[in-house]
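Take a look at the following structure, please.
The complex is shown incomplete by one protein chain, all other protein chains being positioned as in the whole.
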Amino acid sequence: MQNVTKNHAELATEFNKDEERVDWHDETLWWVRQKRDKAAHQLPEWEYLRDTASKIKENVLSNLSGYLQQFEENAEKNGVIVHWAADAAAHNKIVVDLLTANGITKMVKSKSMLTEECHLNEYMENNGLEVIDSDLGERIVQLAKEPPSHIVLPCIHKKKEEIGDLFHVHLGTPEGNADPQLLTEAARQHLRDTFLTRRAALTGVNFAVAETGEFVICTNEGNADMGAHLADIHIASMGIEKIIPERKHLGVFLRLLTRSATGQPITTYSSHFRRPRSGKKIHLIIVDNGRSKQLGREDFRNSLKCIRCGACMNTCPVYRRSGGHSYHSAIAGPIGSILTPNLDMEKYSDLPFASTLCGSCSNVCPVKIDIHQQLYKWRQVIVKNGYTPKSKTVAMKMMSFTLSSPSAYHAGGKVGRWVLKYAPFAINNKLNPWYKQRDMPQPPNASFGEWYAKNRKE
Amino acid sequence: MNIGLFIPCYVDQFYPGAAIATLQLLEKLGVNVKYPKNQTCCGQPMANSGYEHLNGDCNELFIKNFEQFDYVVAPSGSCVLHVKEHLHSSKHPQEASVISNKVYELSSFLTDVLKVESLPAKFPHKVGVHQSCHGQRGLHLSQMSELVADPFSKPGTLLNMVEGIEIVPLNRIDECCGFGGTFCVAEEAVSAKMGQDRVADHLIHGAEYITGVDMSCLMHMEGILHRRGSKVKVLHLAEILNAG
């Protein structure tokens, strides 16, 4: 059974207790989806770009080992120090060892979903090291001691009043003031001090170019640059799948990334790091953490094309109404639901079922990952591996038997109706949840089959 | 042209009116339709729950029932999509793939195969059209709002042939209703909320009827309308195209 205390459905039920908040969450993210639509529709070549991006990533995955070596060689030529980490623990250890070796106890970090996946902050704190997240949204959830609920908009679940309260307690802003302008300014001042006093800065990586050994980081706030350019040591963490073959391919991905994410034509800053500043160091950590395993899963390897734009979350009608935390994983939403079962199939066995398979995610995805098809396929894998409740399996077998046999289906004329009345809608439930907020259809006097037998003589 | 009428299990049992309308509409258009009486289900409820491997017998039955027809037509985008994508058979692989190619959802059969250009239908009401996801995103019955591509709609083209009908606009033209098969009970809270939001969009735009190509979505929305005591009704597309 599950070793997490609550699954997606239970956490989503809690989220839905406050309908006003659900509506607000849904509307806010829908607005982002609409901005994405508007930006996409300004480019007649949009679908061509998606197709090209998907094909470039296809090529990357098919020659990943080669590109990684090429990238490593060029990065080292550029004076970047390259590290390899097989898993989260190895990654975290590299970071902490680097800091310790340099006598550094405090680090500033810009947004990196990989470090969320590795639970770096926790690990550092356990080792007596301080880390401050510099992305505004991430700083907010860090102060609230919560994980991000969205990969691009980390505190999208929080209302400004809650942020005002947090900032009042931690940054001394006036009590009861929830003006985004004022709160952002307070964070700017607070984090300027941080940037100016940290000797180490960690950033994520959006794209790593095999051909040149450079890597690109995209932010709107400028926090990655502020951290990296003021620190003695810049640590950049990247998953193995961040590679792209050539510099010119950045043209394709930078056109797609931010339009898909927020509807902006590009992030404010797209910084290309090739060599360290003179006298300073860049350490680059290349992390596997289950990715090579996912690469071997034919049905699921395309999930590694993801460029973390978050569009699939914004469009997902389930995500919008259940909140990022209901996915109880570092990466929420549709993409999280196809990535996480690879890491821990039992713990995340609920996630591929947290979808209606509507397919909107696959349509917005800038690299054309067949997300909803993979959700369907994960369901099959999870059932075959036995991570579903026994009662569900029994009910499914009964239903399958009835639906495979015309005589069982038609027996007594009413059995079929009886079966359908209690399944699939009531499988594995003593109290049929359908009835909670919905009525069942009125059973007609006769089925179509019965009507046909009477009215169309052969 | 011999048409095999495939009526999904829950339509057979709960919405015979939609099935009758489909049959009568096809007959009106002069095609030879037959309903194989031993049919049950396409197997989708099991498959979407992760139990596709239990569908062997269900698939064989489906093949046996429908292999002799020129086309198989069903008033359900979702079931047709399932047959197209997942019907397979180790015993009859050839037959299975032939069926996958000749199975049609009703509206696309009318527009693409019969190339219907007019209908003798009359329905003087305000109607909201629900784009069921499997029909729309799976079978491409209508253009999808996510894509940068020219708009079109097969059900819309047909509804425009109906005299007196007024299609109401919607704020979110193709958002999922939240039915999702077993999702509707496994994720009751989100499913019901999605349904309520979808219904509300139709209601604020003054729809008297909500129609679509999938009775399952409509059943879900009907359940919500009914619980709220709303007078608004759901009707399968076939029932409107066959009206008057």
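Per-chain residue numbering starts at 1, and chain names A and B are given in the order in which the chains are listed.
Throughout what follows, a residue touches a chain if its C-beta (ideal position, glycine included) is under 8 Å from a C-beta of that chain, and two chains touch if they have at least 3 such contacts.
Basically, contacts and distances are computed from a predicted model.
Chemist: Which listed name, "TatD family hydrolase", "Amino acid ABC transporter permease", "LUD domain-containing protein" or "Glutathione S-transferase", is the one UniProt assigns to the chain that has been left out?
Modeler: Checked against "TatD family hydrolase", "Amino acid ABC transporter permease", "LUD domain-containing protein" or "Glutathione S-transferase": the hidden chain maps to "LUD domain-containing protein".
Chemist: Counting contacts across the entire complex, name the shown chains the missing chain touches.
Modeler: A
Chemist: Among A:9, A:75, A:236 or A:295, which one touches the chain that has been omitted from the display?
Modeler: Result: among the candidates, A:295 touches the missing chain.
Chemist: Using the document's definition of touch, tell me which of A:112, A:271 or A:337 contacts the absent chain.
Modeler: Only one listed residue reaches the unshown chain, and that is A:271.
Chemist: Can you tell me which of A:40, A:61, A:208 or A:331 touches the chain that was removed from the display?
Modeler: If we include the chain that is not displayed, A:61 is the one touching it.
Chemist: Among A:16, A:142 or A:223, choose the residue that contacts the chain missing from this document, as touch is defined above.
Modeler: A:223
Chemist: Considering the whole complex, not just the chains shown, which residues of chain A touch the missing one?
Modeler: Touching the missing chain: residues 28, 31-32, 45, 48, 51-52, 55-56, 58-59, 61-65, 68-69, 78, 84-86, 90, 134-137, 140, 153-156, 159-160, 163, 180-181, 183-185, 187-188, 191-192, 195-196, 212, 220-223, 225-226, 228-230, 240, 245, 247-252, 254-255, 262, 264-275, 277, 286, 288, 292-293, 295-296, 298, 301.
Just so it is clear, only the chains that are shown with their structure count from here on.
Chemist: Calculate how many whole Å lie between the centre of chain A and the centre of chain B, each centre taken as the average of the chain's C-alpha atoms.
Modeler: Comparing mean C-alpha positions, chain B is 32 Å from chain A.
Chemist: Can you list the chain A residues touching chain B in their complex?
Modeler: Touch list, chain A to chain B: 8-9, 12-13, 15-16, 19, 22, 26, 30, 37, 40-41, 43-44, 46-47, 315, 317-318, 321-322, 353-360, 362-364, 376, 379-380, 382-384, 388, 392-393, 396-397, 399-400, 402-406, 409, 416-417, 420, 423-427, 429, 432-434, 436-441, 443-444, 446-449, 451-453, 456.
Chemist: Within their complex, state which residues of chain B touch chain A.
Modeler: Listed in rising order, the residues are 7, 9-17, 19-20, 23, 35, 37-41, 43, 45-55, 57-58, 60-61, 133-134, 137-138, 144-149, 172, 174-176, 178-197, 219-220, 222-224, 226-227.
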